[in-house]
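A single protein chain has been omitted; all remaining protein chains appear in their positions.
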Amino acid sequence: MNDLAAAAPAAACTPATFKSAVKPVWCPGCGDYSVLSAITKALAMIGRPPHEVGVVSGIGCSSRIPAYTSCYGFHGVHGRSLAAATGLKVARPDLTVIVTGGDGDGYSIGGNHFLHACRRNVDLTYIVMDNHVYGMTKGQPSPTTEPDWDSKLAPGGTKIRVFHPMVVALAAGANFVARAFAGDPNGTAAVIAQAIRHPGFSFVEILSPCVTFRPEQKEWKSIVRPASAEATDDPALAARRVMSDDGLNIGVLYAGNRPCYRLNDGSAASNVTDLEMEFRV
Amino acid sequence: MVIALAGSGGSGVMTAGTLLLAAAAKAGVYGLMVRTSGPQIRGGEAAALVRLADRPVDTLGDTFDLLLAIDWSNTHRFADEVPLTARSVIVGDPDEGQPPEVFLATGARYVPLQMKKMARAIAGSWVNMVALGFAGALAGFPQEALEAAVRADWKRGDEALAANLSALAAGYAAERGVTPPIVAPQVPQPKAGAKPRWSISGNEAAGLGAIRGGVRFVAAYPITPATELLEWMAPALTRVGGTLLQAEDELASINMIIGGSYGGVPSLTATAGPGLSLMAEGIGLAVASETPVVIVDVMRGGPSTGIPAKSEQSDLSFAVSGLHGDAPRLVVAPTSIADCATTTQWAVHLAEALQAPAIVLSDQFLGQSRAIIDPPADSGLRAQRLRAEANDADYKRYRNTESGVSPMAVPGTPGVTYTADGLEHTEAAVPSSNSRDHRLQLDKRERKLLQHDYGDAWADIDGDGDAAVITFGSTSAAVREAVARARAEGLRVRLVAMRLLAPAQPEKLAKALEGVRHVMVVEQNHGAQFCRYLRGHFDLPAKPASYHRPGPLPLRPGEVHKAIADWRKAA
Partner (left out) sequence: MKPTAPTTVEEFMAQAYAMELEAQQRYADLADAMEMHNNREAAELFRKMVVIEGKHAAQIMAEMGWKAPPANAVAPAWEGFDSAEQVPVDDVHYLMRPWHALQLALAAEQRAARFFAELAMTAKDESVRKAAIELRDEELEHVELVRAWMAKVPQPEKDWAEDPDPPRYDD
């Protein structure tokens, strides 16, 4: 145990409860450290013990998070975390299921599953650490990278319009859409807790600077701002706001009342032998 | 007796075929019905192919006794699937033109019957009832059996029922009135006190087997010819407290069931070749993370989009070896429609016991054909996963146990949380690129499959002699009939219908082939995939002969019999 134990009390659910002994391998300065901290703070606020929480991820730097928590983790393959998480939640509605990943994992290869997860509106919380780059594979452009960002795979920039995940999430049917900034771990923790509590598919896009491949993102902390409007439950109003969003507004955009995916309570009306009746001649 | 009922959209031949089979069932007879059709969604040419017998049958045999066509549009396309001989009978409506030359050239007897006119004469009746009456009479069914089948399934009101029973009677009487009388094999009358039987398709049977085994979560994407399996399972699962979720694609399907299984619920998906290809990465994830899942592959003509509505056994190579890395997995193949239930149930049990993915190689022929069968007994095998105890301070998810199977912590269990991973890992589930860890985990994942006692279900074996025929899946029935004919001619032939394809059981096969000096492998694919697999992973007494051909046509007992006879002569 470290020196912290001397100062802090052993409480039932502190953020420390949700941290595993595994130390992150992220570059010092990475925004994901703060997101991990925010997630553990949020889970402490929610108050369920780690063994009742599932943390599901794909592939990438931010997808390493499950092992850094003491929850039940699933580190799956690239782009399919929402599918695995959907299966877990539908099969085990009693668990709290969180999905973590990056912008490449979520919006590129995972794009189709992102659309349908929003649409299906299963009670999940999807946290994307967006650093506008593929960090783990050495710095290629991601769907949220600016069109003029120079890289080896796309010299001079991709020249392709960026993907706007909050617009897509809202349009596809997510019930909670927010943006947070990793540089504000306490604010982020509050948004994540709210997202977890909100029913249906909650999407939190977190600007999380990549210190190694996008050092210029250090200026985010100077230019992000709290959104000027409170969250709305009117999807049309949210849509108007987000269409003029410049990517730097922090806060909850939409907390809706869309019908959520009906989870089965597992009660059986029939026996297996009842099923055989229909085949009888 | 083997009957083909053909006609275009609106003629209702599929319904007639289904009713004929139902009548057979009620009359205490066994049967098999295969559907074939053109590519149109509705209105195209279609044929119901029905074999009736006094014992369970899983092939249509070699030739048809009756081809009854309500019209002849594009029916020549079925010529390969409806082989006729000079002893066959063709019944057609002269007002719809002459039968195609390809059928007449066989020398079969042509009996004209103005079915449409007969139906029009009875207001509110459908022409397929006339056809049903005729075919049922020819097969020797009492009219009451046919009527009972129509009544049982009737959904369209009493007036329509009366009209159609009249049409049925008209068709029945017409057959009795043909001169000279048609000579056709009659379906034997059932013995008294016949046991209860089922009418079921292979897809339905697989679904039932899965639920019997304990599956309660399915995520899947529709694909021919697996869709009916999902359609049957959706309400069935709900009734027993489970869930079926239609996924956005096969990539989602395999990952969803991995998630569900990670959560402790036995999970399954069903697909066909193209979907299986998409699932490859996910199946590998199940191997590496040691998550049990069952994937039913209802094989169809390949490669790529191939021939979606026809059967083939050409996914074998992919199933046994088509994953990147060293990725041992379970592969089983049901040998009949009834066996779809037993083998799928077994797959669920194996997957859960060994914490591995299991691929069930069914095919379009089994999946979409309907048969009257003796109900397969519930083997009693269930999903029984080795679970971790709560609060085990020394818990290691991927502990290198002697059996290779390590207890799995299920979410909700306190004190034993871990992160499952596709990355190679230590025994404690920490990602690792270390050589010792990799070797240990590879050995563990292989060992757990190899050390399991699969019992006698790995293959159906019978016969003796120094010659053996080895096959798997839906060809087993045709091979069985062929071998029976060969034995009747005095040939001594062993038959091995292999049910467990992976992991390979070379010792068991060697024992089954003791005393055998000549082996022939029979399969329905172009590349002799099973033969190559056997040669690569088993010890065979000599280089095997191979009788193989691709779909879309099913292997027939006659051709396999000929192949066996020629093979033994040449030996």
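We just call them A and B in the order they show up, numbering each chain from 1.
In this text, contacts are C-beta pairs under 8 Å (C-beta built on N, C-alpha and C of every residue); 3 or more make two chains touch, one makes a residue touch a chain.
All of these numbers come straight from a predicted model, not from anything done at the bench.
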item: Chains shown that the absent chain touches, full complex; value: A
item: Sole residue of A:Pro49, A:Gly157, A:Gly187 or A:Gly266 that reaches the chain not shown, by the stated touch rule; value: A:Gly187
item: Of A:Cys13, A:Cys27 or A:Ala154, the one touching the omitted chain in the full complex; value: A:Cys27
item: Of A:Ser37, A:Asn112, A:Ser151 or A:Asn264, the one touching the omitted chain in the full complex; value: A:Ser37
item: For subunit A, residues in touch with the removed chain; value: 2-4, 6-9, 23-31, 33-34, 37, 59-60, 63, 78, 136-139, 181, 183-187, 190, 209, 211-213, 218, 221
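Going forward, only the chains that are shown with their structure count from here on.
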item: Complex contact set, residues of subunit B against subunit A; value: 22, 25-26, 196-200, 204, 208, 211-212, 216-217, 219, 236, 238-243, 245, 247-249, 251-253, 255-265, 267, 281-282, 285, 289, 372, 375, 378, 409, 411-423, 430-431
item: Subunit A residues within the subunit B interface of the complex; value: 22, 49-52, 54-56, 66-67, 70-77, 79-80, 83-92, 94-95, 112-113, 115-116, 264, 266-272, 274-276, 279-281
